[in-house]
Structure formats: C-alpha cells, structure tokens
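A single protein chain has been omitted from the complex, and every remaining protein chain is retained in its original position.
Chain naming follows the written order as A, B, C, D and E, and within any one chain the residues start at number 1.
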Amino acid sequence: MPLIIKDEYPENLFREDGKRLDGRDVNELRPIKMEVGVIKNADGSAYLEWGNNKIFATVYGPREVHPHHLAKPDKGVLRVFYRMATFSVFDRKRPAPGRREKEISMIVADCIEPLLFLELYPGTSFEVFIEVIDADGGTRCASTTVAALALADAGIPMKSLVSALAVGKIDGKKVVDLSGIEDKAGEADFPIAITWYNEEISLLQFDGDMDLEEMNEFLDLAKNALKDVHQIQLEALKSKYIKLQEETIQTKENNDKKGDE
Amino acid sequence: MPLIIKDEYPENLFREDGKRLDGRDVNELRPIKMEVGVIKNADGSAYLEWGNNKIFATVYGPREVHPHHLAKPDKGVLRVFYRMATFSVFDRKRPAPGRREKEISMIVADCIEPLLFLELYPGTSFEVFIEVIDADGGTRCASTTVAALALADAGIPMKSLVSALAVGKIDGKKVVDLSGIEDKAGEADFPIAITWYNEEISLLQFDGDMDLEEMNEFLDLAKNALKDVHQIQLEALKSKYIKLQEETIQTKENNDKKGDE
Amino acid sequence: MPLIIKDEYPENLFREDGKRLDGRDVNELRPIKMEVGVIKNADGSAYLEWGNNKIFATVYGPREVHPHHLAKPDKGVLRVFYRMATFSVFDRKRPAPGRREKEISMIVADCIEPLLFLELYPGTSFEVFIEVIDADGGTRCASTTVAALALADAGIPMKSLVSALAVGKIDGKKVVDLSGIEDKAGEADFPIAITWYNEEISLLQFDGDMDLEEMNEFLDLAKNALKDVHQIQLEALKSKYIKLQEETIQTKENNDKKGDE
Amino acid sequence: MMDVRRIISKIERDYIVSNLKKEERIDGRGLWEYREFQIKSDTITSAEGSADVSLGDTRIITGLKYEVGEPFPDLPNEGVCTVMAELLPIASPLFERGPPDEQSIELARVVDRGIRHADCVQTKQLCIKENEAVYILFVDMYVINYAGNLIDAGGVGALTTLISAHIPEGKWNDEKKVTEWTGKYLTGKTIVKELPFVMTYGKIEDIIFLDPSLPEELVCDGKISISVTENKITSIQKSGSATFNIDEIKMLGSKSLEIGKKLRKELNLLQYLSEIK
Amino acid sequence: MMDVRRIISKIERDYIVSNLKKEERIDGRGLWEYREFQIKSDTITSAEGSADVSLGDTRIITGLKYEVGEPFPDLPNEGVCTVMAELLPIASPLFERGPPDEQSIELARVVDRGIRHADCVQTKQLCIKENEAVYILFVDMYVINYAGNLIDAGGVGALTTLISAHIPEGKWNDEKKVTEWTGKYLTGKTIVKELPFVMTYGKIEDIIFLDPSLPEELVCDGKISISVTENKITSIQKSGSATFNIDEIKMLGSKSLEIGKKLRKELNLLQYLSEIK
Partner (left out) sequence: MMDVRRIISKIERDYIVSNLKKEERIDGRGLWEYREFQIKSDTITSAEGSADVSLGDTRIITGLKYEVGEPFPDLPNEGVCTVMAELLPIASPLFERGPPDEQSIELARVVDRGIRHADCVQTKQLCIKENEAVYILFVDMYVINYAGNLIDAGGVGALTTLISAHIPEGKWNDEKKVTEWTGKYLTGKTIVKELPFVMTYGKIEDIIFLDPSLPEELVCDGKISISVTENKITSIQKSGSATFNIDEIKMLGSKSLEIGKKLRKELNLLQYLSEIK
C-alpha cells in the first residue's frame, strides 16, 4: 500500500564541505553505544545503538536442544534467530520472518561459530536471538557485533570477540560504515567481520563493481575501522564489571552501616 | 468478493409494539432445542439449535494424548477445537481456521475446565470438537452450553454443567440473549457463563460502555436467564435416559415375545 | 499475470489427410524414449521422453522411514512424490506443490504398490520421486511408466512392470495416447494402466461422456497400445544390462592390456 | 456393529472377507445393495441452499454460498462452481485436524468431477453480464459422521444442495458497473440440468460390492467410483491398490447405469427444488 | 526475586498463595498496588510514533506505522487502527519462536478492544478523502522482557505510541487520484480522544490482586482485565479457569474506576504529545 512520503535518496551523498550527509568524514564511524546485561530473563544480553540502528541480542544456553532431533552427539549446536520489528524500517515490514531474516541469521551464525568451543558442549544448544527494533543500514554487521557481546555477557567461553562493519563506495569515494541512505543510494556495499583471536575475516559479502586494487584498499580501510568497534565492545564489557564492583561495594557499605546500627 | 445483497442492519431494533424484531420481550430467550448422543462415532455428542444457531459438539476421551509431548504427568489435558462451517455465516468464511476460532476455542476451554476432575486423569486428554454449521449471534455462548452437554453425554464425571448466554444493550435497553442482528447493530454485548456447582461466573466479556449500576443490572439479568438455559440442558440429558429406558423396555419386551414364541 | 501469446487450441484436431495434428494415425503412439540409471546418487533412476514429456524418476529404498511414526510394523511403506518444474507448462507453475501434484502422487502410488512385495520389508520405506521437467499431456501415465522403470533399475523385486497411457475421444473419434493439445481440446480423456503380472487395470480415470459399448472399445484399444509401451520399457532395462556387460568386457580388456604392459 | 474406532484387526478382516465370499455382508445387505438414504434439504439458514444427507450412519451436511466475480477471460459468459469437502474431527476418532487430507481431497474431487462432466450445473446461467460479472458457487461438504462411502453420500448431498438453491438474482447496472439485486432469486430449476449419480464399489481380493461400510472400507484393497447420467458414463475414478480385470470394468459400467436408474427414481431429488422465486 | 526461568514448583506456589492469604506479596506490594511504570516516548526513528514502557521488569516496545488505503465500503470516511503483539523469544526462555501464540493473540486483542470501544482513536480523523483514501494505522507491540502482566504495560504502551504519533498529513489530489503530502504532520492531538486504561487482576483460590508479577501469573487460576475511561467500564475480558462470583465482579468494576483515575493522573500521558506539526 502506498505511503504519503516516498523513501527518496538524495542526488549527492557528500555535502559541499566535503563531509558526508550526516557530517562524517569518509573514515568516521557513526555514533555507537553498547550495553550488556539489559534483559534480565536471559542468560546473557546486550543492547546496541549504532547510528539509528537499535538492536537487542539475548543468549540462552548451554541448554537442552529443543526439538531433540537437532542435538548433535559430538558438539553443541549454535542457533541464531535474527528478526526485525515491523516498525524498524520505512515501509512497515510484514510480521512473519522473511527470507532476508533467515539469510542474516545464517550470516551471523557463521561469524559467531568460530569463536565458540562447541565441541565442549555435546548434546546442548546455544540460542542467540537478535531483535532489530530500529534499522538504519548495516544491521547485519551491527547484529554480529552485538550478538558477540551478548555471548560474552552470558559468560560463555570464547576465543575472542568478533566485530563487523560495512565499507563501501558512495559518489565514487571509499567510505567506512555506510549509513542507511548511503547503503541504498551508493554504488557498493562491502560488509566485513574480523574475529580478533586470529585477525581473520569471518563475514565477507560484496555487491557492486571493483578491481583488485580497490578491493585491497577496502580491506585495509575496514580493518582499521573495526579496531575502533572492537574497543567499544571491550569497554561495554568492562563497564559491566565496574558496575558490578560498585554494586558490591555499595552492598558492602550498606551492610556495614546496618552492622553499625 | 462482493455479494448481491448486503448484510444490512435495521435502524430500530424494537417494533412499534415494543417487542424486539423477532417478536421477543426484553427478557425472553430465542427458541432453544438440545439433543444428546447424535453422533455415533463419538464418546459423547450433543446438538443444539438456539435461534438460527445450529451446533454440533463431540467429545473424545479420556484417551492417549497425540502428540505425546502435550501430555502432562500430573493431570489430564483438555483441548477444545471450535470451528465454523464456510456456509454458517452471511459472507462465506474461508475454510482455514482463523484467529476468531482459536479465541473462542480458548474461551470455551476456560469455561469447561473448572467442571472437570482433570487431576484424576494424568497423562490423558479430552478433546472437544465444536462445529457451528449455522451461526446467528451468541455462538460462543451456545458452543459453551452444548460442549458441556456433550461431556455429560460422554459420561465424564463433572462438578456440574455450565450455561452461557449474552445479555446486552440495544436501542438503549437491556435485553437477554442477543440475536445476530442485535449483536451487530446493538450498543453492547456481554456474554456470561455460570458454572452451577458454585454459581460463579466462568465467562465474562464486555465491549461497549456502561457505568457500575448498569453492570450490576446486567449481571442479575443474565443469572436469571441462565437458569432457564440450564433447565433445558438438564431436560436434554433426562430425555436421553428416558429414551434409553424405553429402548431397554422395548428390547426386554421383544425378548419376552421371542421367549414366548 | 497475462502472457503475450495465448494457449489456444485449434478448431480441428485432425488434418485434411485424416492424420492427427502431429501426423499420427488414431492408434499410433507419440515417439517414446526411455533410459535407466541416469541419476548417480539414487538407488534406481529412469528418464523418459514421451512426445514432449520429459520426466525423471528416482527410487530410494528400502531405507529407514523418516519421520519414524510413518513406519509400519508389518510391511514396507511406499511413498510417491510427483512434482512438476515451474517451466514444464505453458503458464509458469507456482513452485509450491499443488493439489494436482498430490493427487497424481497418489495415483502413481496406487499403480505401483500392487507390483511390490512390501510385506517383505517391514519397518522400511521406499520413496519414489518423480520430476516432470517438460509436460505435454499424459504426464500421469508417463510418470507411472517411468516410475516402474526406476524401481526395476533399483533392483527391487517386482511382480512385473506396469505401463500406462491415455486413450480418448477427439473430434468424435477414438484415439490412443492423447497429446497435450488433444487432451485439452478433446471430448474425453481415459488414462489406463495395466499391471502385466495379472494383466489387470490399476489406473482408471474417465471424464467425458460414453455409453457402455464405447467404454468397451476404449478398454480394448488401450490394452493393445499398452503392449507396445511395455516393450519399450523392457528394452530400456535390457540395454542397461548390455551396457553393463560392455563395460565389464571393456574393463576386462583394459585390465588385460595393463597386465600385458 | 463393529467398533470403528480403531484400525481393523486381521481377525475382523478375515471375518468380513469370508462373509463377502458367501455373498453376505456384516450388516446383512446384498452385494449390490445400498444402505438407506435419508435426505433433508434447505436446513441451513445462512446458506443459499443446503442438504443434510445420511447414508446409513454416514452423514454429510452440505451448504451453498455464492460470490460475484469477474469471469475467466477465456469463458467470458460462464460462472464457476467449486466443490470443497472437510472431514470434521467430530465425525470420527480416525480423522485429524489440519489441512485437507487426501481423503477429503478425494471426496471433493470425485464429487466435483461427477458434477462437472455431466452437464449438471448450467454455468452459462451463472453469468450476470458477459465479461463483467458471474456467480461463483461454493458447494462445501462437511462430514458429520463417518461410516464409510463418503463419496456417494456427498454426491447426493451436493446435488440436493444445488437443487435447493435460492441465490439473489443479480442485474448488471452498466452505468455504475455494479451488480444489483432484482428482488428475485435464482433457483435450482435454472441452475441444474442433468442429475448425475455416483456409485462406489469396494474390492477385496476378487469380490466386488456396492456402497462399502466403514469396516469394509478399512479392509478393502481398493475402490472404484462411477458417475452416470440417464444413459451415459461420465466419470470413473479408481483408487487404492486393487486391480480390476477388463471384464469386471465392463460389468461395473453396466451395473452402474442400472443402479443409477433405480436411485434416480427412488430419491426423486427434484422434490427439493426451492420454492422461493 | 524468584527464578522465572522454569515452571513454578508446588512449593513456590504454596509460598505465593500463603503470602497472598496474608495480603502480602512476594515483592512486598499490597494487593491493589501496581509495580512502577517507566515510560519513554518516540524512541524509534523509523516509526511514526513509539513508546518504551516498563512495568516493573516487564518491558514492551511499541511502534506505529501507517499505510494509505481505500476505506471499507460500509465506513467510507473512517480510517483503521490495528494492534499486533509479539512475545519475542529474547524476552523469556518460556517463549518459543513461531506464529503468534495464544498469549500474544490475547495481549493484542485485549489492548485492541480497550482502545476500540472507548472512543480513543478518532477514526474519522484518519480519513483523507471519503471513499478514496484513509489511513491504516499499525500499532505493533514487542515484548522485550516478560515479567508478568503484559496487558496493562501494553495498554499504556499502545496509548503512549498513539499520543506520540507524527504521521505525514495527506491531501487528496482529485485529478491524479493520489494522496499528496501537505508538508505537515498529523499528531496524537488530532488522533486520540479518550484515554482508556486497562487493569488486570489475578485470582488464586479466593484471593484477587492487581498487576500479577510473573511468578503470580504462572500459579494463578485465572485473570480478569477491565478497561475504563473516566467514568465508564468499556471492556472486560476474563481468561483462565478461575471463576468469580457476582459480588467479586461488582467490586472489581468499582476498584477499576478508582485505580484508573489515579493512574490517569500519575502517568499524565498527554505529556508525550509529539511537537512536530
């Protein structure tokens, strides 16, 4: 059904001052905010805001596999379910999960699986649920990033975190961290994830047009930017432990006070 | 797709002589007919005509739960499946069960469950199938009423029967037992069920607009009318036993005659 | 959605020289080609071209039944899955299997089951997959015919083959082996299968209009034509064994040569 | 009567077969005898035609609904009549809930074909305005009690439902491009021409018999349904793994014409014509 | 707090019930006391209105989307407002993936009815051009954390979302037969009139209490939800196998009007009106 306003894209993706439409430089990230432990019912959880993306991830596991026939005798099973809220995009998304959601679930799973020691958990499963409540370009990368955080929050042993972002080409220039508009109106989109324990690429997709030299430049550009994303992830985890520590101190102080009374 | 005649409602729901459109007084029930044992394959069954409603209910159980994982170790499981025939309504209903059918299934189950001693039947299930072949307003109440009869016909121990009907407001007046037209064109619909073993309310839904005093009047109105519905249920069960008795006598007589030959 | 060219049928189904539109006499078959062992992964397979029909059939079994609850303790289970490719017909078929595909699956299963000794395979299943990649009228008969071949290719013990074809009435004349056009534009379609071990009819469907005498003529016409179809099936099996023999000889010669070196 | 609530055992099968071999049936009928038909018409207020048909303990309630739609481009002046069947779980502990299973698909299909190929429904009478508006009829069958041979009961039910039809008569308003009501009704008198009957036979080993009851149906190797008009065979459908020799088919063709004649007379379905005009 | 990740045991049930009998609750509340409401509005950039509502640990994010469509023929100058709910598997280990289950259908239905029957959404204000174009609003609720009483949290979430609305205002172009943007926005001020609140009570044995937490919800026999405007009861929905005597119902009607008044004042939802014009 038609909408009153169209989802139109601008002719130019750079302003006259050479900055991108949202004021960023070519190699500048959008604002990123991460937090862990946000959903009390889950074994682990994380929340991320990345530009206008707003994404929750929760982890349940290791737990019994349901349905049973999916269990594997020699290792744990990782299952990722990526979903988008109906109101997370310009045109209301239909409530039922679509092919795109299944595809991204698979992509995120491929990025997370190398991080885990699934062989230590035969017969069990880890379920990762990702819910995008506001989407703005780069959701698959942002989801990979926040899913890794949620796993860490659950205290599941991991080789390292994984971080992901998209580089791309807009108006002929290479940029990092495509926004929603840049993703749709640009010439090329190149989502990349790096697993930090071996510094290797675990997500790689490209649609566009590039020669070899360009590809090499993209890869280097992405790696540099991903280091910053990784740093933000680590800080989110750190601040959880600081908070826990403070709570412990607080509790101790309270108890001490009580003792005084 | 369009129909040639529209499902139109009249401006007034009362005639000039003060009677409702079908000639009833405000506190008069539509004609009701009930019969048990109508479907030979079932463990219990009942058929009800209530105004133009025509509804079959059958009961199967206690029997093995299928699928197995629905079984409960500490009590029996009650499952109710309410369905409407495609031709039971003005606009042909689509054959697949819709949300409304699932909702009413749940409502009927909530009314019947308090009647049963499910804790005596661990690991088994009772299935109640309700098929509306002609619908005329108040199908959820009529279905609850006939389902209780089918359970009794199956010989399943029950604390009591349950009876249900809708009171409501039409043209500003409170009436009992809304007909299809009154339900659609009226101002308020208030379906109520009473379980007779404790004289408490087990179905209560309201959509409309009433103050406290009105609510109290509605509840009293409903209770009075439900006593009549209950009486008809009891008579249907009684007439079954009378019929059985007659058959036994008949058989006996025949046997006697044979013996005479 | 509309197509540019319509799927139109001619006014007359006979040419001026008395031949059918494709040059055949009333009792002449379309060109038929059969081959077994065409799909390497399968336990048995066959490929058939019959007029413009192009059909693959594969057999897997006897193997474990999946899902388990379909297994029968006293005999093997035969399951037939008939499917048509989207591009096998004039108007693109929707990818999901339709009712017609389920119906034909059942029909083919009914023709094949009498041939097998299922009682010798309790707890196991035989799966027959039929894929029509090009359709031209008489696909249910052609599918039955090629499925029997695939079973034979799998080395599964059979009482005999089964052969099927459609006779029918076009422009008032009785003919054998209706082509796609004749099927759609003709007056009657009469698919018939014969199981050769008892020379009985295992597939019989008719839609049209005939008196008793006509029916009898149809049955005789079909039986004669089916003998030819059966012959072609037998030759396809024979040529497999000839090929196998040649390969064995070839291998032997090669080995001999190697031995000479 | 035999308990139909579970799969028939080997012993029961042998009992049924040995009876049939003596040309006897477990309910006392002869091989070519129908159970009793009971027919009520126009029982459903919300439907534009209906029938409540019992054949022995088998009971099917059928209703007619209509919609107005555009005709198919290649048949611009013909309406459409579709047949659906559902085997309600109320009807038997053997049925399951869920999408139409094979048995209900078969019931709908055989009844549909019996009607479709016999010049029964006058689809040209279902045209309101060429290229613009035609009736789409839905003949929906619900099995209320399942005691064998749904097809023959369903065939009579569908036919009676169509005969009892009373559909608002539409007139095309060319200016507004809509269908309007004339105030009158279209009835079975206009819609139905031929009365095709479908007869179903069971086969166990080499014995053939009319109108299988449920226990017979559960043990038989296969069935064959034959639709006939006054003098013609209009549809045949074999199902199951039974095979028939050519002489048996010829015999059944002849039998069906004969039994069809008898049924046509006895049931006298035209008595159920709607009187609404 | 009690571990909500598994089915409540008999011992826990007894503990909850014995507390309630003393008019005490496991989280320290009184029988007629709500947990704390926390409300943020317009948090979703892609939505035309949104709310992030917590009721204790229960958290629901609700968003508004719109489409322009033709009105229903019988309501040619009224728009449509639909409510959907999804219980995300992220929200609890008790939920499963898949099509909407009974609990999310109930959540959507009770919230929808609370809104629909209270003259809350001004559907006539959602008409762009009679017979031609109206707004279709989608109020979609996603449960982010499940800690009991989704309905009351969802009710406040849906209402806040509608109040925070900023939908592009359309004007009908009669020549082109399309809706065009005026450059302005339709806000909650125009769309929302009445503010209905829904209150849910649990019942265990003969004890009734407001705002069941998750452990209470898992052990209770049933619930009843009552929607009220300033002075009227507009919707009632009983669920579960609990039964209520008539006096209890009368008492709950009265209680609901009283608590509704308090909530209306404390939450002051009109503060969330969008300022976009």
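Observations on the model:
Please note the rule applied: contacts are C-beta pairs under 8 Å (C-beta built on N, C-alpha and C of every residue); 3 or more make two chains touch, one makes a residue touch a chain.
None of the values given here were measured: they were computed from a predicted structure.
Shown chains touched by the hidden chain across the complete assembly: A, C. Among C:42, C:65 or C:78, only C:42 touches the chain that is left out of the view. Even with one chain removed from view, chain A keeps its contact list with that chain: residues 99, 102-103, 106, 110, 113-114, 190, 195, 198-212, 215-216, 219-220, 223. Along chain C, the points of touch with the absent chain fall at residues 1-5, 39-42, 45, 52, 54, 56-58, 60, 63, 81, 83, 85-90, 92, 95-96, 127, 129-131, 133-136.
Going forward, only the chains that are shown with their structure count from here on.
Of all chains, the one whose CA centroid is most distant from that of chain E is C. More than half of the contact pairs of C-D, counted by residue number, reappear in one of B-D, B-E or A-E; that pair is B-E.
Centroid distances from chain D, each centroid being the mean of CA atoms, peak for A. For the pair chain B and chain D, the distance between mean C-alpha positions equals 30 Å. If you check each pair of chains against the touch rule, the ones that pass are A-E, B-D, B-E, C-D.
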